[in-house]
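Just one protein chain is left out here, and the rest sit where they should.
Let's look at chain A:
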Amino acid sequence: MIKITNLEKFYRTEEVETIALNKLSMEVNTGEFVAIMGPSGCGKSTLLNILGMLDDPDAGSYVFNGTEIAHFNERKRADLRKHNIGFVFQSFNLIDELTVFENVELPLIYTGVSSADRVKRVEEVLDKMQIMHRRNHYPQQLSGGQQQRVAIARAVVNKPKLILADEPTGNLDSSNGNEVMELLTDLNEQGTTIIMVTHSEHDARYSHRIIRLLDGQTVMENIMV
């Protein structure tokens, strides 16, 4: 599904140039659950942003489902992204002014799903995440665990092939964290590819494979059994 080769990314300020990704190459197959780990500043978030087409690499190749997209412009990337990728963030990133239902509905609006279909699909996914009873609440009225479940609901409502999770349990206590990991595992078992950035060895154990980064390079890969 994903093949990156010699990917490079630099960050420049006036005085310093930081290398975030240094000729990084890796592959992720359809249906895999991959965890990316490494110390702060090792480039894992940069990698996730590039994989999620939120950012573009400075050099190298990124093939997504057989298409080279490293040179895609923002509009093309946005288009590819909204049909294929769902995001889950550490800080949930729900829109405060929208209700649970409306937050989950948002991706469907942007992909042009009809209103009747939207209601059906949002209710379906809210049911699955067991937050149906909270559908008319605003994010501030929910607990962290509930908010993350809404965020996951939003990530999967469009039935993406790939979910990118950036420390999804970072802001949660362990029981809520475990619940989220169970949800992700379920999704993976139903066929969704998942790439997750995490600091937690515990969470990483839910994955099939751990890629460890240091200074923008892969230093180790563990296959879980």
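Methods note: a contact is a pair of C-beta atoms (placed from the backbone, for glycine too) under 8 Å apart; a residue touches a chain by one contact, two chains touch by 3 or more; residues count from 1.
Here, contacts and distances are computed from a predicted model.
**Q** Tell me the UniProt name of the left-out chain, picking from "Multisubunit sodium/proton antiporter MrpA subunit", "Extensin-like C-terminal domain-containing protein", "Formate dehydrogenase iron-sulfur subunit" or "ABC transporter permease".
**A** Cross-referencing UniProt, the chain left out corresponds to "ABC transporter permease".
**Q** Which one, A:44, A:121, A:134 or A:154, makes contact with the chain that was left out?
**A** Missing-chain contact among the listed residues: A:154.
**Q** Based on the whole complex, identify which of A:8, A:32 or A:55 touches the chain you can't see.
**A** A:55
**Q** Write down which of A:44, A:81 or A:134 is the residue touching the left-out chain.
**A** Touching the chain that is not displayed is residue A:81.
**Q** Considering the whole complex, which of A:1, A:70, A:98 or A:119 touches the chain not shown?
**A** Answering carefully, the residue with contact to the hidden chain is A:98.
**Q** By the contact criterion defined above, which parts of chain A meet the unshown chain? Give residue numbers in ascending order.
**A** Listed in rising order, the touching residues are 45, 49, 52, 54-55, 74-75, 78-79, 81-83, 87, 89, 91, 93-98, 102, 105-107, 109-111, 154, 158.
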